[in-house]
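Just dropping this structure here.
Here the complex is missing a single protein chain, while all its other protein chains stay put.
Coming up: subunit A.
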Amino acid sequence: MALQHHLLTLLIFVPLLAALVLLLLPARLAGLGRWLALAGTGLQLALALVVWIGFQSGITAPAGVFAAAGFQFVEKYNWFHLPLGELGYLSADYFLGVDGLSASLVLLAALVMFLGAISSWTITQNQKGYFALYLLLSSTVLGCFVALDLLLFYLFFEFMLLPMYFLIGMWGGPRRAYASIKFFLYTFGGSLFILLAIIGLYISGIDPEATAAMADLPLEQLQLSLQRGALESRDMVHSFNMLHLMDVDNLIPGSMLSLRGGGELWGYSARLLAFLALLIGFLVKLPAAPLHTWLPDAHVEAPTPISVVLAAILLKIGGYGLLRLPYSLIPEGGIYFAPLVAGIGVFSILYGAFNALAQSDLKKLIAYSSVSHMGYVLLGLAALTVEGVSGALYQMFSHGLISAALFLIAGVLYDRTHDRLIENYSGLAQRMPGFTVVVTLVFFASLGLPGFSGFIAEVLVFFGAFRSPSANGLLPYWMVIVATLGLLLTAAYYLWTLQRMFFGKFFVRRPEWEVALQDLSPREWGMLLPLLAGILLLGLFPNLLLDSFSPAVETFVQEMLSRGRSNLVLLTRFI
């Protein structure tokens, strides 16, 4: 068997396999769990690197996004094919592939999962369960980024919640039960909106290739006869294939979510409502204020490695999902709701930053800073300019590294003292110089100092957003100007925290902490250094990342604008 043709499958199933092995181990060998987790995620990272290196990038590379031909490492097999009588057939595919939008996130996810496995070394309670769930989580997370079939995507998207629920609920802090249930309910609630839109989409659309085979028509004529209404409903093959559903010519005329003669609900265009449903679903995951309230609880109560995974990857699934589902599937929604999306982004930036400023718990501060930073993703995306969308993607990768480092930092402190209150520490620089250097660098990176990855991301986002009013007229200037206030607030809360905790006279609340507060251990260095190196590298050589997604982003923006505008014309009766 040629393994190189199944790279993505391996990427998903290697950790799952490790989890199965772990579950079959006898209880006395449960201590091997962490090694298995390390091996499983390590192998996954190696595979992700193979994918990254093999991924064709640069201007000449195929773009992907809307065209199946542009995806790389594609695997496609039929999952099921059901006759539904009058309604035709329903088929779902096991369809994986990588394009510019997902390649970098695949690498990020594998890297963070691996570092999380190292960070999990300190877990002592019920190791077998923990590491099995952790491995399961890394399978589903990777699956989310490479699935190109809506049903498959939804499977990974939902299945992720279950391990996460147990990981927070069983190994978390004192209020873990509340936090884990809240996390589960919020994200499940959000994902039901997504499910609703998925159902609407697959019923409204067909898979032209399969239908052509079924109806015995040449593929070229199929869309034409579909749009003329010449196709029998019994012959249509409905599928969950995202890429087919992105093409409005594959939507059945007169069906609910079709463009021509599309349906309405309560006087609103069903397509725009479907966009909103998908938007809400992913905004919960991202999260954007005011749908973010699960995040501070989940982050604070989760054990360190799980906070890391949550912040660095799970939030990115929200951002990635926005690009792949609502925007790509219903482009006119991206145009029509651009001010709304940007507005939510700006609100998140400011709301998150103000909240961070008010926190007394270090982990909560970091959690709110995540809300604020994810706001930039929304702002860049809403602008629909090449710079803006690149900035959003860059911000996702950069925040993945930075937030992972931030939560590891909070973990370093918590491991030593079991306390995270900012006011309980002062002058830590004197006892923990190495740690202080790392913290300072990561804080600077997060507040967007030049030379770090965060700077590139934010510059791109603001560039894109400022260009939007003149380039495509989607966003008003004032919105972008208000958003810049976020930069100031971010600097304020980070610098203030740095000053309160690390500089000044040495002080800790309890005398026994003085002994406990040792500088970083080699294991901790081992986790933080690669992240720091990544942050710096991406701050100095943005092309490392930009190259991988530039063709995809260009196509994305171009097509979004042209498709979105022409689609919107057909929906004018609603506007």
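The rule we apply is simple: a contact is a pair of C-beta atoms (placed from the backbone, for glycine too) under 8 Å apart; a residue touches a chain by one contact, two chains touch by 3 or more; residues count from 1.
To be clear about the criterion, contacts and distances are computed from a predicted model.
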item: From "NADH-quinone oxidoreductase subunit N", "Oligopeptide transport ATP-binding protein OppD", "4Fe-4S ferredoxin-type domain-containing protein" or "Iron chelate uptake ABC transporter family permease subunit", the hidden chain's UniProt protein name; value: "NADH-quinone oxidoreductase subunit N"
item: Chain not shown: contacting residue from A:Leu196, A:Ala213 or A:Leu340; value: A:Leu196
item: Option touching the unshown chain, where A:Phe73, A:Tyr134, A:Phe184 or A:Phe462 are the choices; value: A:Phe184
item: Omitted-chain contact residue, chosen from A:Phe80, A:Phe507 or A:Phe541; value: A:Phe80
item: Touch with the omitted chain, as defined above, among A:Phe159, A:Phe506, A:Trp525 or A:Phe574; value: A:Phe159
item: Among A:Leu265, A:Ala358 or A:Ala533, the residue in touch with the chain that has been omitted; value: A:Leu265
item: Where the unshown chain meets subunit A, residue by residue; value: 79-87, 126, 154-155, 158-159, 161-162, 165-166, 169-170, 176-177, 180-181, 184-185, 188-189, 192, 195-196, 199-200, 202-204, 255-256, 263, 265
